[in-house]
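Note that one protein chain of the assembly has been removed; the remaining protein chains are unaltered in position.
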Amino acid sequence: MPIVDLNCDMGEGFGVYSIGNDAEMLEIVTSANIACGFHGGDPIIIHQTLTLAAANNVQAGAHPSLFDLWGFGRRPILGERPADIEKQVIYQIGALQALAHSIGTRLRHVKTHGSLGNMAAEDADLAEAVARAVRAVDPQLIFVALPGMETERAAERLRLRVAREIYADRAYADNGNLASRKLEGAVIHDPDLAASRVVQMIEDQAITTLSGRRIPVKIDSVCVHGDTPGAVAMARKVRAALVAQGCEIRPMAHIVAG
Amino acid sequence: MPIVDLNCDMGEGFGVYSIGNDAEMLEIVTSANIACGFHGGDPIIIHQTLTLAAANNVQAGAHPSLFDLWGFGRRPILGERPADIEKQVIYQIGALQALAHSIGTRLRHVKTHGSLGNMAAEDADLAEAVARAVRAVDPQLIFVALPGMETERAAERLRLRVAREIYADRAYADNGNLASRKLEGAVIHDPDLAASRVVQMIEDQAITTLSGRRIPVKIDSVCVHGDTPGAVAMARKVRAALVAQGCEIRPMAHIVAG
Amino acid sequence: MPIVDLNCDMGEGFGVYSIGNDAEMLEIVTSANIACGFHGGDPIIIHQTLTLAAANNVQAGAHPSLFDLWGFGRRPILGERPADIEKQVIYQIGALQALAHSIGTRLRHVKTHGSLGNMAAEDADLAEAVARAVRAVDPQLIFVALPGMETERAAERLRLRVAREIYADRAYADNGNLASRKLEGAVIHDPDLAASRVVQMIEDQAITTLSGRRIPVKIDSVCVHGDTPGAVAMARKVRAALVAQGCEIRPMAHIVAG
Partner (left out) sequence: MPIVDLNCDMGEGFGVYSIGNDAEMLEIVTSANIACGFHGGDPIIIHQTLTLAAANNVQAGAHPSLFDLWGFGRRPILGERPADIEKQVIYQIGALQALAHSIGTRLRHVKTHGSLGNMAAEDADLAEAVARAVRAVDPQLIFVALPGMETERAAERLRLRVAREIYADRAYADNGNLASRKLEGAVIHDPDLAASRVVQMIEDQAITTLSGRRIPVKIDSVCVHGDTPGAVAMARKVRAALVAQGCEIRPMAHIVAG
């Protein structure tokens, strides 16, 4: 009987701005990827999200990004040296870690956001820079990676604990990376379709790309989103479908060897 | 024979912008207050400053600020709850601490910057919020405070290690706080005057305010600045005058009981 | 039969963040105060809001703020010289004006946002700095001011066209300024109460403060908000009540002498 984690990005507001339905998503998922202030999030929101996650027995992780509030971390920003990205990621995890510590909880994982994640998935040097950042802050942190991509390989080379994740609502490119949001069909809006895809990928232990290519992968976690209309309903369907399939839903720290 | 620390704000540039003569000041001082990104500083500059401080055997501390890059943290920003400032300070110390950890060094102290420092010196709730932030990250961190002000009292109430500092180049208001930079005579530009004032204050273990009031204080550290023309020359004079007077110059961690 | 304008703040999102129900509010109001990027708004959102306002025959104005995205322009930031605020306001109006011009429309008014408005209402120098900024960009622009406050007096001294506005959902302090949002009862949430207060103020041509003081004022415009739950419903009620009372609802440029 497979065990999987459900993870979701959270705390991505800024000041008076809010985005996503964190309170509801925290009733559904087992791991929360908390924005660190570089694409969203601020110390007040981080504190509040960490507190809410702890109250819901949801495990907290850092969700570091390129420094790009206006672009919500989704724009590819070129010209940064991996060694400099490393420092930015350390800064973000450290800030979140201290806030977690201040409320008596702790971080369990790190998952890169947006363009940082997309770029690291395909760039071995960048992936390794991020992995070094994770290890530098706490070698027990789990690195959440796309299976088959450079992030997974970097985590393995650095002997980090790694959680391989699939996306409920995103289609895949042929190299195993997420298909660009700009492509037709790249984002799945139908909750039933998302749920059945997830069940299929778990059963197959494989992903299928937009062009039909099948890539075998290990799956530890399923990413659901909370910031689109219908997101909560989709997440509930995904969870229910997994449970109906006999999956146990548990935080990734219970799945990934320590 | 008195022992005093010399501290200086550092790493206050941002991106391509730089300010101050960190490399030279690190040859003079024993403690570096490193900007955390809220009024200046960024992960790359923080990393570089921490590395340079370690290479010079200068002890590193965090220099948290209100979130105000444009105003360089010098503008009073009202309307924030102390509990929210606390989270902002934890965020900043945590970010710096993780970067320090990543290069094998550690933070020894925390000193508030600009308006945050000025406001906390006179507001007991805010001072205590900052002290709680320091304690939350690491109870061994030394809290650098103006003697006689609310920050000193908050540090004592929370049983933090506290270093009392005087300023070489700033005049004092009658309540013991720094006189506003806008007042005539508030900033001292003459290196010899600054040096002789410091020696006098150390000898007297007292500060003298703009109006001539004398306030007895304990002095553990002397703050010198690195970001004005002639700053390096002034710092050298202050250090030389202290040494000539028989003072031993040592990092604050050697002075303040642990 | 009195003629009044209905104005509403708009375009206050940033990047992926949105706030308020601009599309619906544009069916209700006659003047849109468009954020200029300093507390919210960005060039893409400004362009979109100007376009939408024009399509709804709603007149566009600039809604300049202190430079404080994180605080949404609501935090008092001290220590700025009025002459420097003036430059910030010119910058913002100019940016918006150029975008308006690029889509074949034009700005009709300027209304200060948040703390800038609150501070200018009580500070004659600051009020005059803002008025000078308005005049510098275009002397035909209408300056929206709280009646009885320094902004109204500054507008009159500089011979600007001025629209006096009342707030549907905010209580008044005894000096005629808006009561602080932190005070009990300062923000009115009941649509019926808001509507009946507005009708009363228009009938009386006076405002009544929290303590019961009555201040006679001239009223050209009524401000309704779009960024709270129930805001649209409240705005509709206010408009309906004004129409039921026999008021004609027209853009402020039709009311204020040119």
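Here the chain labels run A, B and C in written order, and each chain numbers its own residues starting at 1.
By our rule, a contact is a pair of C-beta atoms (placed from the backbone, for glycine too) under 8 Å apart; a residue touches a chain by one contact, two chains touch by 3 or more.
Fair warning: this is a prediction, and the values are worked out from it, not measured in the lab.
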{"item": "Residue in contact with the excluded chain [from B:F72, B:F143 or B:Y172]", "value": "B:F72"}
{"item": "Of C:A95, C:A120 or C:V224, the one touching the omitted chain in the full complex", "value": "C:A95"}
{"item": "Residue among C:V4, C:I46, C:M119 or C:A194 that touches the chain left out of view", "value": "C:I46"}
{"item": "Sites on chain B contacted by the missing partner chain, in the whole complex", "value": "13-17, 19, 42, 69-72, 74"}
{"item": "Chain C residues touching the omitted chain (full complex)", "value": "37, 42-44, 46-47, 67, 84, 87-88, 90-99, 101-102, 133, 136-137"}
{"item": "Residue ranges of chain A at the interface with the undisplayed chain", "value": "67-68, 70-71, 74-80, 115"}
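As a working rule, only the chains that are shown with their structure count from here on.
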{"item": "Overall pattern in which the protein chains touch one another (line/ring/star/complete/other)", "value": "complete"}
{"item": "Mean-CA-position distance for chain C and chain B (Å)", "value": "42"}
{"item": "Chain A residues counted as touching two or more neighbouring chains", "value": "42"}
